[in-house]
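Note that one protein chain of the assembly has been removed; the remaining protein chains are unaltered in position.
A, B and C label the chains in the order they appear, each numbered from 1.
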Amino acid sequence: MPQSPNHPAYWHTLPRRHGDRVRADGGSAANDMLVMGTHVGTHIDALAHVSHNGRLFGGADARAAGEGGFYRDHGVHTIAPMVCRGVLLDVPAALGTEVCEPGYEITVADLETTERLQGTPVERGDAVLIRSGWGRRFDAPDRDTFIGHDSGVPGVGEAGAQWLAGRGVHAAGADSIAFERLAPGAGHSSLPAHRVLLVESGVYIVETLDLEEIAAQKVHEFTFVLSPLPLFGATGSPVRPLAVVAGPAAEDGRG
Amino acid sequence: MPQSPNHPAYWHTLPRRHGDRVRADGGSAANDMLVMGTHVGTHIDALAHVSHNGRLFGGADARAAGEGGFYRDHGVHTIAPMVCRGVLLDVPAALGTEVCEPGYEITVADLETTERLQGTPVERGDAVLIRSGWGRRFDAPDRDTFIGHDSGVPGVGEAGAQWLAGRGVHAAGADSIAFERLAPGAGHSSLPAHRVLLVESGVYIVETLDLEEIAAQKVHEFTFVLSPLPLFGATGSPVRPLAVVAGPAAEDGRG
Amino acid sequence: MPQSPNHPAYWHTLPRRHGDRVRADGGSAANDMLVMGTHVGTHIDALAHVSHNGRLFGGADARAAGEGGFYRDHGVHTIAPMVCRGVLLDVPAALGTEVCEPGYEITVADLETTERLQGTPVERGDAVLIRSGWGRRFDAPDRDTFIGHDSGVPGVGEAGAQWLAGRGVHAAGADSIAFERLAPGAGHSSLPAHRVLLVESGVYIVETLDLEEIAAQKVHEFTFVLSPLPLFGATGSPVRPLAVVAGPAAEDGRG
Partner (left out) sequence: MPQSPNHPAYWHTLPRRHGDRVRADGGSAANDMLVMGTHVGTHIDALAHVSHNGRLFGGADARAAGEGGFYRDHGVHTIAPMVCRGVLLDVPAALGTEVCEPGYEITVADLETTERLQGTPVERGDAVLIRSGWGRRFDAPDRDTFIGHDSGVPGVGEAGAQWLAGRGVHAAGADSIAFERLAPGAGHSSLPAHRVLLVESGVYIVETLDLEEIAAQKVHEFTFVLSPLPLFGATGSPVRPLAVVAGPAAEDGRG
């Protein structure tokens, strides 16, 4: 699984396997140990994840907010489960291409073209999932392909984030590990969309979404269900969100 | 948070806090490390969690199934997200009491009385959540109160599990850490309902549910949404399931 | 293994066991994952472990010292490996008893009586290991017996710590989890010997030592060898120190 080197990697082990200890009645239980950051795999960023000039969303002092070892006010436990309208903005489909180029900044015009062509205007309170096509690289044998440090990664930039915030969306997601556009070779040195959404606007960010299936099925509007683990004071949570449609459910989670 | 001593405890730390490292543009990111078993807090048991006489559901050799360090066939990654009919069986309400007694075995008659009085017959494919009232002890200052080793814990026994399996339910849940009835002082020495559901019937088990709120609101029928993390080869996953009703969503997750 | 509830518990698992993956040449390797605090089992406290009134040893601001997520100046990586004179002060033997009573404060008079009767005066630069006999409880079936919250734990208090510091010792150890005397029921609410040694005097503390074997053999003077893991920025390290005598080595480590 591709992972940001900034976060503790996902490790799963089986401390106990079947056969290790069998009860008198013939039963045995196997169990797990997980070690992981919260920003690995498909996950949601809590508002506490990012600060700017020492301030969190709402103006709280970011350093003081973490004293005690948890973020009481803007931790991921404060995010209510979401059951709301979801909109997929399939940008490359609207632009008549397969996938956006590495490092391409999805513009406000691109977003507006997409919602218009799809007939799915973005509305207040929506969860908006922006497909760049980058998610196709998730299963590349080397993790660098998906992380895209050298190549850059497509996504919205500061302008696109302001457009989303201006529309009053509740959450914004994408099919890349950093949500926003990364310039080739720049890595995470500048993340203006995170600032706009998390710090200035209180909009949650969902990353590493698998949007290929709903895009292929042209599911552009759905009920979005996302239920973060209420990890007290944490800055994010692994999640497996769903796009629920009238017929059978289509999943967009990824792990 | 009460936790079974059989599983790695939940630990959350902040490797990086705001202020530790500030980028040139004034931004900083805080992050988390989680260490945990998968059977802590509200969680779902995969079929691979339990074996009986060396066999998993479907008859596979339980020891061989774990070779490689993961359960490929019945791990939690094989559980499809659930969006299905949910039924709350509020047993103590039907029995005219506040909570079931410690160590009380909820009988088939109790279950049938409850579904009848509520007017919510259990049907094939349902997720059935059985309230004993034990969940009120979740926030007790000492963890032993909720785990209930000495006192025993109320819940269904072998007969109740067979009734659930016979009805063809998809998943069964309860507001205690072991789902099923535990005799006083017996701990987990015998878990017949786990055997019936996980090994013999292929029915998933959800534990440590918070059912108090929907019980108080008399929400006995709803859309049940549960989306396990697709942890490859693991025997369970922490989850935050939802009871979605026509009006505003009522949550039953717990973490 | 008894562990302080203030620290992440020790967990060991085998992610890979023999048979999981066999190379073409018939070889296979098993490996481990450890999760642990650094103050579990036999361990050494770095000076960065404790602050008083916001200051570390030498006067540095304790809060600022931890920014970045590590203690650069007084972390355990700054402790040079020790190969020095070691003295066992077998206090109960000198007092004509088997073990000190729970909660007993070992006095300066006790320490001086012991060094005199043993003929092992404490000198500058020594590692001084103070036996109370509490280590006999290490293998008690319940962890509470060794931790001793309710009973209290014997050990030196503030006066004994000042005596040690006045003698110019390099490190001080004991056969209990907190090194110093704990009053019955008080737990770690007050730890004056830690303050005197770590914050005011720069003397390292070694805890949960197994001193029973060298005490039984009346080995009161030896070469003390302790080699902490150089965990960058950490506040302590698990260790397995040795008491090396002219003949065969006698070990005092514990894990």
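Here is the rule we use: a residue touches a chain if its C-beta (ideal position, glycine included) is under 8 Å from a C-beta of that chain, and two chains touch if they have at least 3 such contacts.
Note that the coordinates shown come from a computational prediction; the quantities given were computed from them, not determined experimentally.
Contact with the chain not shown here comes from a single listed residue; of C:Tyr71, C:Tyr104, C:Trp163 or C:Phe179, that residue is C:Tyr71. Considering the full assembly, C:Ser227 is the residue among C:Thr78, C:Thr107, C:Ser151 or C:Ser227 that touches the omitted chain.
Annotation for chain B: contacts to the undisplayed chain at residues 11, 13-15, 33, 35. What chain A contributes to its contact with the hidden chain is residues 8-9, 11, 15-17, 19-21, 35, 67-69. Residues of chain C that touch the chain left out of view are 6-8, 12-15, 17-19, 23-39, 41, 48-54, 56, 62-63, 65-66, 69-71, 77, 80-81, 83, 189-192, 194-195, 225, 227-236, 238-242, 244, 249, 251, 253-255.
The definition used in the following text is that only the chains that are shown with their structure count from here on.
As for how the two copies chain A and chain C face one another, over half of their interface residue numbers coincide.
Centroids of chain A and chain B (each the mean of its C-alpha atoms) stand 26 Å apart.
Chain geometry summary: the mean Cα position of chain A and that of chain C are 45 Å apart. Each of residues 13-15, 33, 35 in chain A touches at least two other chains.
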